[in-house]
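Below you will find the structure I want to go over with you.
Note that one protein chain of the assembly has been removed; the remaining protein chains are unaltered in position.
Naming follows writing order (A and B), and every chain is counted from residue 1.
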Amino acid sequence: MTQLLGGMPIMADLPGWAFTLIAMSGVGIILLLSIAVAVMIFSWAERKVAAYIQSRYGPMEVGPWQGTLQPIADGVKFLLKEDIWPTGADKPLWRLAPLLIFTGAFLSYVVIPFGPNFIGAKLDVGLFYIFATSSIVVVGIISAGWGSNNKWALYGAVRGAAQVISYEIPLSLAIMPIVLHVGSLNLGEIITAQRGWFVNWHAFGNWGSHGFAGILSLVSFQISLWIYFISSLAEVNRVPFDLPETESELVSGYHTEYSGMKFAFMMLGEYADVFVVSAIAVTVFLGGWYSGIPVIDRFVPAPLIFVSKSLFLVFVQMWLRWTLPRLRVDQLMHVCWKVLIPITLANLFLYGLLRTALA
Amino acid sequence: MNDTSAPLRHLPATREGDAAKPIKSELLHINMGPQHPSTHGVLRLFITTDGEVVHNVTPYIGYLHRCAEKIAEGNSYHQYIVYTDRMDYLAAMNCNWGYCLAVEELLRAGGMEFEIPEYAEYIRVIIGELNRIASHLIAFGTYGLDIGAMTPFFHALREREAILNIFEKVCGARLMYSYYDIGGVKWDLPDDALEEIKIFLDLFPDKLKEYDELLTGNKIFVERTANVGVVDAATCQDYGCTGPVLRGAGVSWDLRRNDTYSIYDRFDFDIPVGKGLVGTVGDCWDRYWVRMQEMEQSSRIIQQAVERLPARGECMAEMPKNLKAAPGELYTRTESPKGELGFYIVSDGGPVPFRCKTRSPAFHNLHVIVKAGQGQMISDLCATIGSLDLVLGEIDR
Partner (left out) sequence: MTEQDIHQRLLAEFEEAILDFEGGEKQPAIAVEPLRLRDVALYLRDQQDLAFDRCLVISGVDWEGFDESGKGKHREINRYEEDGTVGPVEEAATGDLGVVYFLESSRHGHRLKLSVRIPRESPRVDSLASVWTTADWGERETYDFYGIDFLGHPDQRRILLPEDWEGWPLRKDYQMPSRYHDVPLEGMPYAVREER
């Protein structure tokens, strides 16, 4: 973005801080718009995927083909809805919650590496930054639950907070072997470590740098991938971990008392988060903006490859949502603390041994 | 309606021993109100929980009470058939059958001699078993919804559509049929209905396998339902639970076999009984599994009935226009998909029953949640309620 703006004639005359400000706002606006559009597409895709799995059609009316303009109708509906707030609700908290949820998701977009020149901010602690900002969502969830003055919302919020906090541990521990391997938290560098043929992808063990020990790193990184994927489902409250917003028990959990634009913001935040975790999975495990076949990399623009891989993972998440039942909250906790965390710790330890052996 | 602001008089607001602990904790009184996605109708559950663990469940019913029993005392026997549809609206044919059978038995006990044509009896069995399948399909679908799997519901409804289309061909209605009449059935089966029944029987076993793949063996589903909501056989007998709840607890008791009515003794079918295949005997999974097996057995019965269907004949016995039952009282019961559906009819010789009480299976099945719900988590409570397969129309009448 800096280079783009630097080329413009007016910009060169502005003082440094103004230039940075405009560059930052530009990035922010582009990201915000692209998130909004992406979320609209996701909501349409979710309904279509759900429909075809359930042997029905889904949205068909609005729009020229298969209800593609349905999200626009939804957006208009959200904008025009009356803003109802529950009596006895803690107004400041209740109003703050959707903003926090959305902000937590939106902040992560800054470091997502869409392409070599398409990263908002090339942070050296990119991965760590993402884990940190995604925790803001927890504060939002609890504010929503408490501020709603509704026992069911409180249940959902408490469950959601417990779940998100707990699953951040296997989430980050699962990625640690990759970080050990690459030696950096910078997302761009993690991707560049996977250039070349797709055997270099971390999901397949990155044979390029491991050589014949690739079989062991394959096992280790595969474990990481699957545990990361499962934990990411829990992070974004998707089935089979969608107990905080489960419809059949809690009437929508912490979303219950929200309507109109506030609810739209929470939905926006959730779908944005879904894309973020898919994007991180693609970055860390599935080759980022490299397509795995060097010839294609020269012709197809990098962001297209990155986004299409992320969209595929988003599709897998939606597929799982409509196939699996949901776990009970104590089973969820049991899976996290007694199954996933020991496995990730053992994985980290073993990969560390492998690394030492190779060095 | 009910005073919800005051706590129930016989429940303490805090646990004993709370005063001694340094942190003050209270039990949470929470209301799973009449409008709730998971309570299968307008059922209100007043739950007292300690965090997620339920200490007490008190069901409040009566939101769908439509005074059916008082209405029975003002309407003739024929006029009341319509009201029996509305009780268990998901298995309306079986409710009709139960009532018509009760009136027929009362007439017979009073000395009236008539014989229901065999053709009509076969039609009754076919249609009744089809409705059993439809009712169990809804039980299966909504149970998936309660547990969180939203897809089996749509697949179940797809099959139920086929059955409802058959019913529409037979009697013109999709939900409230009033097809059975005292002495037989109202109209004959049309030809294309019989064809559709055969087509349905062909494709149904594959669908059952599909449901098993989707839900029955699914590890998450098993985790949610095995060892959850265990109701053992003694509790079932004590609380008066019947139907899949009792059979899921391991007791082989089915009125079609143990207290045979109509022509059920001519058919060859098994009575599935819960064996605790993946958990304890009498848990939610067992009740669910019993229903899945019953669907298979029902299609077996329909297959046999369709093969042995006698030549087309009368579908209704000769009945007087103004039906008067001789004085007497009788309790007759049938096996509806939910359990033992009984009608206790008192007659004093007139055209109108003096008293007509419905023994609703779901009413007594719901009672067991007071015991089974204690000590569970809220999610388990939803799973248990779903496994009891309640229909509020029947509970409230």
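The working rule: a contact is a pair of C-beta atoms (placed from the backbone, for glycine too) under 8 Å apart; a residue touches a chain by one contact, two chains touch by 3 or more.
Everything numeric here is computed off the predicted structure, so don't read it as measured data.
Although it is left out of the displayed model, the omitted chain contacts the following shown chains in the full complex: B. For the options B:27, B:45 or B:61, the residue in contact with the chain missing from this view is B:61.
With the whole complex as reference, residues 1-3, 10, 61-62, 65, 67, 69-71, 73-75, 105, 109, 237-240, 251, 253, 322, 324, 326-327, 329-331, 333, 340, 342, 344, 346-352, 354-355, 357, 359, 363-364, 367, 396-397 of chain B touch the missing chain.
The rule is simple: only the chains that are shown with their structure count from here on.
Only residues 28, 30-31, 36-38, 52, 144-151, 153-155, 158, 214-215, 218, 220-221, 223-224, 377-380, 382 of chain B touch chain A when the two sit together in their complex. On chain A, the positions that touch chain B within their shared complex are 50, 53-56, 151-152, 155, 239-240, 242-243, 246-249, 251, 322-331.
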